[in-house]
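Let me give you the structure first, and then I'll get to my questions.
The complex appears here minus one protein chain, its other protein chains still in place.
Every chain is named by a letter (A, B and C) in the order it is written, and numbering of its residues begins at 1.
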Amino acid sequence: MTETTVSEINETRASLYWWFATLLTKELDKEQLAIYFCGEGVKLLDQLEQEALFTASVEKIKSALTTILPINKPELELAADFSQIFLTDTKAGAPPYASVYLSKSGQLFEQPHQDMVDLFTAQGLVVDPNFKEPADHIAIQLDYLGNLIIQDGEGVSDAQIDFIETNILSWLDMFVQATDKVKNSGFYQGICQLLQAYIKQDIAEIKA
Amino acid sequence: MSISRRSFLQGLLATSTAALVGPGLIQAAHAAAGDTAGQWKVSGSHWGAFRARVYAGKVQEIKAFEADKYPTDMLKGIKGIIYSPSRIRYPMVRYDWYLNREKSDTTQRGDNRFIRVTWDEAITLFHDELERMQTQYGPWAIHAGSTGWRSTGQVHSCGNHMARAIAMHGYTVNKVGDYSTGAGQTIMPYVLGTTEVYAQGTSWPLILKNSKTIVLWGTDLVKNLQVGWNCETHEAFEYLEQLKEKIARKEIRVISVDPVKSKTQNYLNSEQQYINPQTDVPFMLAIAHTLYKENLYDKKFIDTYALGFGDFVPYLLGATKDKVEKTPEWAEQICGIKADQIREFARMLVKERTQIMVGWSIQRQQHGEQPYWMAAVLATMLGQIGLPGGGISYAHHYSSVGVASTGAAGPGAFPRNPDKPDKRIHKNKDYKGYSSTIPVARWVDAILEPGKKIQANGATITLPDLKMMVFSGCNPWHHHQDRNNMKKAFHKLETVVTVDFTWTATCRFSDIVLPACTQWERNDLDLYGSYSGRGIIAMQKLVDPLFQSKTDFEIFTLLARKLGQEKDYTQGKNEMQWVKELYNGCVEANKASFPMPDFETFWKEGFVDFGKGKDWTRQAAFREDPEINSLGTPSGFIEIFSRKIDRYGYKECQGHPMWFEKAERSHGGPGSDKHPIWLQSCHPNKRLHSQMCDSEQFRATYAVKGREPIYLNPHDAKSRGIKDGDLVRVFNERGQLLAGAVVSDNFPSGVARIEEGAWYGPVDEKIGSLDTYGDPNTLTMDLATSELSQATSANTCQVQYEKFIGKVPAVTAFGGPKEIS
Amino acid sequence: MSEIKNEYEQTTRTREWKTFLFITVCLFPILSVLLIGGYGFTVWFLQMFMGPPGHG
Partner (left out) sequence: MIKFIKCFWQIVSKPSVHLSLGLLSMGGFLAGVIFWGGFNTALEVTNTEEFCISCHAMSDNVYVELQETVHWKNHSGVRATCPDCHVPHNWTNKIARKMQASKEVWSAVFGNIDTREKFLAKRGELAQHEWDRFSANNSLECKNCHNYNSMDFSIMSERAQVQMKMAAERDQSCIDCHKGIAHNLPENMHSGEGTLAKLEEMATSGYDQGQSYYSVRQLPLFTDKTLATEAGQLNAATKVTILAVEDNAIQVEIDAWRKTKGFGRVMFEDFAMNINDGFLSKEVALSDDYMDKGESKIDELTGLPWQKVSVKLWMRNGSLTESRDTLWTFAKTTFDKSCSVCHTQPAENHFDTNTWPGMFNGMLSFVNLDGDTQALVLKYLQKHSSDFSDEAH
């Protein structure tokens, strides 16, 4: 890895995108969830809540956490929520793949997937073979975005802006809207809305 | 680009995010990507052998294998199966079952939440349940014998993998028979000495040369020959084309005995003998009556080759208990064919060489044994059995039957049975008085009425008290009858495990769902040409298993590992070594007759062709020497009267073929006042049973408003205010469904068709709820054909339909589990 | 006389030596080989009538 100096703001941005990526990659286990009941997670949510644009979605997340707290095994309840939203198809949930929203067929592995593969190939990258998900998965896109930000060091490259606009924002609204049709604790719906709010605020800021 | 995560955590969020961010998902690629055009590979399917272009890890296009001159357009559906949104992507467990195991709320089944688990946990759960069943109950509590059409490929044959791994753990309940030919395959060994339904038939060239008349009795060759048990190459279509020409030149007469104008009839431009549904036996009896009365039957043939004609004639003449003479006039009242026309038909049959081809539809109804038996009696009376282009066959519509066999040996299969049965972990064979094998269609009865005693093929079966079902590549929520009855049964089950690649209704009603990959995500081999044994085809892996799916071989190897017997399971060989082993076994078996290249050459070429087989006449050997080449019947002769069946003392299948009124029948039959329409649920034209229904874009080519089509008679539709393309609610006292109307002249009044294999998607989990896509088995009756075969009676089904008005519910059949809100 | 005798002795001695050598070097070895061969042939011929060698 080449040593570049990275501005504090870019470090924060990257960290946040990675945080979203982590949440959308897979279910939280018992220990990871505990952090959101009384730990670092609470702190992070509190900080984010202070930003007016984010208040509504953070509240949604917090209320979901309150709902599931008294349940015997809250991590399982949240896992069921996760599966209900992200592991089903478009009719019942919100599969986290760009192809589903952007292609005519509504199938997986369509052009948006090919675009991501081409992008990665051009830069000598691949999706971790253990992850076994299509490259247009939202978590992979966010992970890549975090890396783009770090790579840019102190500034913001056109590539970064272009990636956010063409590869993510092109389908994020549809995706977030799809999550909303699922009725459960609302934790992941809140996360997705927070992501939507954050990325919009972010792009506005860096373009300014 | 260099890739990182979690290394720059300072500032505002530094303290908090460190613990919140997981490892990265992207890494540096090791090798540069290859060519840009992609690579052509060989594979196959029940729909046909094909070549596929694979580029960037994706199947880009598919074209028919060059040896297949008549490919079906179902090849267009293949990509849609691989990339279907209905694919099972991860091992999933029903949430409530995960929390409460056997005490879970089973009434939620079909409408519930699932959670994702790791493979490790999924296999542990699967294993623990098998273990619990064996220790808490016994081998009678687990049914792991139900199998379906599998995918092609002999190494990954899913039923074999399930059977082998589970047998290494303990004994379970098994099945006999299948849903397609249950009645036929049970009755025919008593009559003609083999199952007939799975037997090679007289070769087409001999039929084309010698037959003057071909009677298609309830069989639709053109529709059903599109799919095959192995990788199909559609050789029979060449002969159908020749037949069409011969009909045009009036060299052969083809008459289709069918209530419906079949696809075959429309293709061949041939004649139809209309008959009321389910009344084939009265028609046949009246033909026999005419042949007997007019002395047109072959006495010498009967004397030499058959037994029991003398015991049958009194029934024909009305000298037995029912006192009804089976005259054409009597039959006319039932089958709707004019008496004189029946006589004409009988005379035509004996005039010249006549080949009778019987389909499977007429045995998938109540008393399905009778038309099969009676057709054999007719053929015996004609005396042409064993002559080229004469006699009778029961399978010319199936898997290239009628295309001469090359005689080459096909590849074997991954072994179904454990190599070391002594190492079975649970050796308990005590079924507590329950039967260890049950007729395939009676498992729902077993769950609902355990301990009930039923008669089946000469034996008394005690239905076992099933607690756990294991399915692999098998979709009973398509092939079994009466969905609402099945829902009741599934409420009683403690655990259901299903291995599949797509979210069938069976998966949605299960507790543990394991994702297999499709047949195109693994290396394998199979025969092509099915019954013709035309060649061996390589099934080269097109893409890696998608998501977390695994091959059947891998899945059950994991289970075997859990049993501590991984090596006994795999014999220490991996997938490719098994492919090679099966191929080399085939080379060895064909050594003297069919030289084959070494494995590497075969795999590179993609196939080995054995050439054309020699034309062959069914039963010719028997006709030539009935003593040495005796039939497999108890006497060795054709049994017009079976003393063996007579001795069973059954009510609905007695010593000789008879007419029995059906539980439901159209055209004035029982139940037709309330539900006047006969619903036929024949094999689909655009699927293989329920396989490929999940292929979305292809489904859209035939679905009507997103629903399965129901084919309606124009007059019937009009009288109900239904137009082509309307949504129709079809119902009877057993259930209700939504389907899309296709109005067609091919269908007579009182008859409607919904093809079986349409996926089940009820509005909710409640009993009686409306099916949103159009699965005909929501309406069919779960009724045994008779005490003899206990087979399915799907074609005995009366319904009513009306134009659907009101809020249209969304289709819930596809895309995985629908969940409680 | 003694000379003749001596001569005679001389000839018989040579003959004896020659005979001895002939017998030990040529005759007996040949006879032995013939004998063994003959034995072999006999056993073989016997085998042809009584079947090949069996086992104890």
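Couple of notes before you dig in:
Just so we're on the same page, contacts are C-beta pairs under 8 Å (C-beta built on N, C-alpha and C of every residue); 3 or more make two chains touch, one makes a residue touch a chain.
From a predicted model like this one, the values you see are computed outputs, not experimental measurements.
All shown chains touched by the missing chain in the whole complex, by label: B, C. One of B:Ile247, B:Val313, B:Met348 or B:Ala413 touches the chain omitted from the figure, and that residue is B:Ala413. Only one residue from B:Ser43, B:Thr106, B:Ser157 or B:Thr812 touches the chain missing from this view: B:Ser157.
For the chain left out of this panel, the touching residue among B:Pro23, B:Gly451 or B:Gly632 is B:Gly632. Contact with the omitted chain, checked across B:Lys209, B:Lys261, B:Arg643 or B:His715, is made by B:Arg643.
As for the chain not pictured, it touches subunit C at residues 9, 12-13, 16-17, 19-20, 23-25, 28-29, 32-33, 36-37, 39-41, 43-44, 47, 51-55.
Counting over the whole complex, subunit B has residues 145, 147, 154, 157, 159-160, 174-176, 178, 185, 188-190, 193-200, 229, 307-308, 405, 407-410, 412-417, 419-420, 435-437, 458-459, 527, 531, 533, 588-589, 591-593, 626-628, 630-637, 639, 643-644, 647 touching the chain that is not drawn.
Criterion: only the chains that are shown with their structure count from here on.
The distance from the centre of subunit B to the centre of subunit C, each centre being the mean of the chain's C-alpha atoms, comes to 90 Å.
Subunit A and subunit C have CA centres that are 109 Å apart. Here the CA centre of subunit A is 44 Å from the CA centre of subunit B.
Across the complex, subunit A is touched by residues 1-6, 8-22, 24-30, 32-33, 56-58, 80, 83-87, 89-90, 92, 95, 98-99, 113-116, 546-548, 696-697, 810-812, 814-819, 821 of subunit B.
Residues of subunit A touching subunit B in their complex: 1-2, 6, 8, 11-12, 14-16, 18-19, 21-22, 25-27, 35, 39-41, 43-44, 47, 72-73, 76, 79-80, 82-84, 87-92, 95, 100, 105-109, 113-114, 117, 120-121, 123-128, 131-133, 137, 139-140, 143-144, 146-147, 150-151, 182-183.
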